[in-house]
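Of the protein chains in this complex, all but one are displayed in their positions.
For clarity, chains are labelled A, B and C in written order, and residue numbers in each chain start from 1.
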Amino acid sequence: MDAAAPLRSWAIIDGPLPPERCAPLALARNDQGAIASFLGVVRDHHHGRGVTHLVYECYRTMAERLLGELVAEAAERFDAQLHTQVAHGTGLLLPGQVSVAIHVGAAHRVAAFAACRHLIERIKEDLPVWKHEHYADGGSAWLKGS
Amino acid sequence: MDAAAPLRSWAIIDGPLPPERCAPLALARNDQGAIASFLGVVRDHHHGRGVTHLVYECYRTMAERLLGELVAEAAERFDAQLHTQVAHGTGLLLPGQVSVAIHVGAAHRVAAFAACRHLIERIKEDLPVWKHEHYADGGSAWLKGS
Amino acid sequence: MPIATVLYFAQVRDRLGCEQERLELPATTTVAEILATLGARYPQCAAAFATCRIAVDCRFAAGAVALDDESEIAVIPPVSGG
Partner (left out) sequence: MPIATVLYFAQVRDRLGCEQERLELPATTTVAEILATLGARYPQCAAAFATCRIAVDCRFAAGAVALDDESEIAVIPPVSGG
């Protein structure tokens, strides 16, 4: 059995998330049977309007602290041995690019799914990040949750 | 918007799943905002016994047909536009290697999570695959679900 | 009566020492009758058969089953994939 401390990693990234942040495989451990992941992908439309790009604004010092707190909260709530890797992108993102990646490794799948779902819901509630959508018709708007 | 038909891919693989089967990023589409994934990883212990390796036996013709049916069932149940990629390994697998990978892309996260969870539960109920665990103490046993 | 192919897997296959055989079975039968026939034929596996499902031509069967010489019957012990 792997007695090492659980992996807990979180980051705010400039730009879209690179492929290595999107890959759950880095969390595979000999003592963990399940990895649940979530990727948020920029969509090319919103309420029928074409979206050319997003700009994510971020209150970075708070966002970094909060991500760490959410990771700790998930471990406390679901399983102290969870392995967790969370990242959120900022700045300019194009449709198809990844804005958020959450990977959770756990001994069993129920905890992995629950913690992964919990993390994305908490990120959407509290992470101080704001999405500025830019439309094909030239307009733009600040989004209010999703 | 991407008017292409949804991606629906399933496979029974010889041996553990290679990294490219474990990566959700291939499902990123401009019209899909969420990708939920699940990886099953071989654990190095079971009820306190050390596990050296597993051998997955598979009724392959039925397993391939059934995976396709489960993918269609998930689309019918959660969202006809789901992108789905499912694979299960067979044969010899070592601790830390990946036995099953499920990736689901959807417009919204609720459908992606629900379909991903549904697929792993259905695989565990019905996929004709049997896990033969081999232990560090020299014994071995056929598993009954998990 | 048709002669179907019967497949065995996992612990049942190990205990029978047989992966596959040809077996004469009624053209119209049921899952319960198939399992009872197998249990009578292999008493050492009767308890194991009681925990198994039957698939015919790669689909789980329930209740009535129609067989012919091309039928592939699979005895499916509790699965443990994932």
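Basically, a residue touches a chain if its C-beta (ideal position, glycine included) is under 8 Å from a C-beta of that chain, and two chains touch if they have at least 3 such contacts.
Keep in mind that what you see is a predicted model, and the values were worked out from it rather than measured.
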Chains shown that the absent chain touches, full complex: A
Touch list for chain A against the chain that is not drawn: 40, 56-59, 61-62, 65-66, 88, 99-100, 120, 123-132, 142-146
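In the analysis below, only the chains that are shown with their structure count from here on.
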Smallest count of steps, each to a touching chain, taking chain A to chain C: 2
Central chain (by mean CA position): B
Whole-Å gap between the CA centroids of chain A and chain C: 48
For chain B paired with chain C, centre-to-centre distance based on mean C-alpha positions, whole Å: 26
Averaged-CA centre spacing for the pair chain B and chain A, given as whole angstrom: 22
Per-residue multi-chain contacts in chain C, two or more chains: none
